[in-house]
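In this view, the complex is presented without one of its protein chains, the others remaining in place.
By letter and in written order, the chains are A, B and C; residue numbering begins at 1 in each of them.
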Amino acid sequence: MSHDVTHTRTQQEYEYDRKRANLGMRNQVTVFALMIFLTFIAFASVQAGMSAYLVAPLILLFAAVQVALQLYYFMHWSEKGHGMAQFFMYSAAFIAFTMILAFITIIWW
Amino acid sequence: MMKGLKKWRLFGLLAALTIFLSGCGEEYLSTLTPGGTVAKEQYKLLLLTSVIMLLVIIVVVIIYVLVIVKFRRKKVGENTIPKQVEGSHILEIIWTAIPIVLLLIIAVPTVSLTYELADTKAMEAKDENGNATAVTVNVTAKLYWWEFEYPEQGIITAQELVVPTGEKVYFNLKAADVKHSFWIPAIGGKLDTNVDNINTFYLTFDKESDSLKDGVFYGKCAELCGPSHALMDFKVKTLSKDNFDTWVKNMQATKGKKADKNSTDLGEQVFANSCISCHAVSGEGTAAIYPNLATFGDRNRVAGFIEHSEEGIKDWIKNSQKLKPGNLMPVEKDLNKGKEFTDEELDALAAYLMGLSVEK
Amino acid sequence: MDLKTKFTPQSWPAHPENATLEGKNKTLGFWIFLGGETVLFATLFATFLALKNKGPNGMEFSTQSLFELPLAFIMTMLLLTSSLTSVYAMYHMKNHNFKAMQAWIAVTVVLGLGFLGLEIYEFYHYVHLGFTFTQSAFGSSFYTLVGTHGLHVIIGLAWFILLMLRNSKRGLNLYNAPKYYLASLYWHFIDVVWVFIFTVVYLMGVLD
């Protein structure tokens, strides 16, 4: 248990991993492009002065998508072994949601 | 037959509980002797929940006693190894379902009463002349006293709330300094007086208070507000509608009343020199910074909790900081240009104050 | 675990951050910590939403009058890009390419510093207008929310810099690999928070 078993990969394994990593990296760049794109639309739609009722949900959705992209790709949730991380982050998100909902509904101004 | 028996038992339990509970506490103060519809509804809820909780406790205790009696090692034998039972789905279902049912029985009246007690729409109702039909009182809680303003009637009083019986009285509550909470236990539940907003609710008063021991219901501050939180009491006088109207008229009639520096009455002179800058003696008006004293002579207590007598007044003037730490009343010397009052002055002042009345 | 083992790209494990028990514990612990941070930021967001544009009677400041989108846009781009560069750094970490990793982290740090500079400029600008931390509840909640994020940026940068300096002579090993990995996770989290800040604070602030 406390022993750190590290084994040397065979040349074949190594090359295979390397190739996958490269593919993965390409994937990351695509994700990045998507994020830039979403950000751009979000800013543009606000700047364009469209109706707030339309824009607000839209940019919130974009934010959620962007965050999901960060988490699943940049922060590797799409790889296995992140069950607990997801569990705690989703729980946190749930509590965050409840709290924000409460603060915009039951505090008077 | 079984059902009938059960009902009867429940009823018996309720009756016994009621008798037991009303044995506790004083009529002018206890939530167990409700003196208005709001408190009555809440009391019913108390009985309902108490009975259900007693049932729960009884069930638990029965199983518990049986267990202890039957399964002690002395009985079972030193070396027996009991069967290692994993669990039981049927039992699980039973003790999930029954509590849910019991909770639903509580939840239904809870929700409906929550909405009912929050319904203050009728407050805005106007008769054909555009006058409000309901009595509304603006309550302002301050360190450590209460101000009651009647906006429709244009009158104001402090420390003693006067209300008509037999109708819904509406309250707008707020705090002037820190948060307090407005509570008349025998009449109904509390509502906080916040600094940020105005809270509104209603109470009804069934009974005229002069039949009570002190002639008043007791009111409390229920939110910690500083050292003298415990002394931030107020009293409630309930009058029949007619008497209430008379009281309002008398209050309105004090319009323009002032203490005169040149009065022949020494007490009035002292008051005019030392007290008038803070305390008004006319009951007509709107919210002020300090307690209005127009009805001082009619009150039940001095400063909310001290015996209402000339002695009590004098004690208060001399020792207000000791009696109610942290209140804003200046010490005696600051009232009287750096000197203490002479006995003669104090006596006269106390007599003058006792004479401030709209009822006598 | 020892620091002496020399790795080649081939003997280097595919998931160096998780190759040791310490590494596993650290990664998991850090994710859990981020869960707590999420709630912390949620609290700040909730408070900001409750207090935004609230101040003494007749306050002249509002989200509309203060915020400028071009600035927020540039800041967003800087931070987003730095997120990608730190992904590059981690890519090279997995390939056991220490130099490239350090280089990409350096780029990340430069971008982060750019972001921080703009944020400081922005705050400075508002303070000059009279919109300060103590001016109103709006001010208090705005500076606390955005400032806490800024503080995270500072910590993230300090972390990166410390790691780069400390390990510059030693190269990668299984002891410091999880540290790099966590620092980069932290940096992504900072970006995640910023996505909500630019959306909820700036964009939605300008909207209504």
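Note that a residue touches a chain if its C-beta (ideal position, glycine included) is under 8 Å from a C-beta of that chain, and two chains touch if they have at least 3 such contacts.
One rule holds for everything that comes next: contacts and distances are computed from a predicted model.
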{"item": "Undisplayed chain, where the name is taken from the UniProt record, one of \"ABC transporter permease\", \"Cytochrome c oxidase subunit 1\", \"Molybdopterin synthase sulfur carrier subunit\" or \"Monovalent cation/H+ antiporter subunit D\"", "value": "\"Cytochrome c oxidase subunit 1\""}
{"item": "Contacts of the hidden chain among displayed chains", "value": "A, B, C"}
{"item": "Contacting the left-out chain in the complete assembly, out of C:A19, C:A50 or C:L116", "value": "C:A50"}
{"item": "Among C:K99, C:H125 or C:R166, the residue in touch with the chain that has been omitted", "value": "C:R166"}
{"item": "Among B:A15, B:A107 or B:A122, residue touching the chain not depicted", "value": "B:A107"}
{"item": "Where the missing chain touches chain C, by residue", "value": "1-3, 21, 24-25, 28-29, 32-33, 35-37, 39-40, 43-44, 47, 50-51, 54-56, 59, 133-141, 144, 162, 166, 175"}
{"item": "On chain B, residues whose C-beta touches the chain left out of the figure", "value": "21, 24-26, 29-32, 39, 41-42, 45-46, 49-50, 53, 56-57, 60-61, 63-64, 66-68, 71-73, 76-77, 80-88, 91-92, 95-96, 99-100, 103, 106-107, 109-111, 113-115, 117-118, 175, 177-179, 181, 183, 185-186, 188-192, 194-197, 199, 214, 218, 220-231, 233, 305, 325-326"}
{"item": "Contact set of chain A toward the excluded chain (per top definition)", "value": "1-3, 84, 88, 91-92, 95, 98-99, 102-103, 105-109"}
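As a working rule, only the chains that are shown with their structure count from here on.
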{"item": "Chain C contact footprint on chain A (complex, rising order)", "value": "1-2, 4, 6-9, 11, 14, 17-18, 21, 24-25, 28-29, 32, 35-36, 39, 42-43, 46-47, 52, 55-56, 59-60, 62-63, 66-67, 70-71, 74-75, 81-82, 84-85, 88-89, 91-93, 95-97, 99-100, 102-104, 107, 109"}
{"item": "Contact footprint of chain A on chain C as seen in their complex", "value": "1, 5, 8-11, 13-14, 18-21, 28, 31-32, 34-36, 38-39, 41-43, 45-47, 49-50, 54, 69, 72-73, 76-77, 80, 83-84, 87-88, 91, 94-95, 174, 185, 188-189, 191-192, 195-196, 198-200, 203-204, 206-208"}
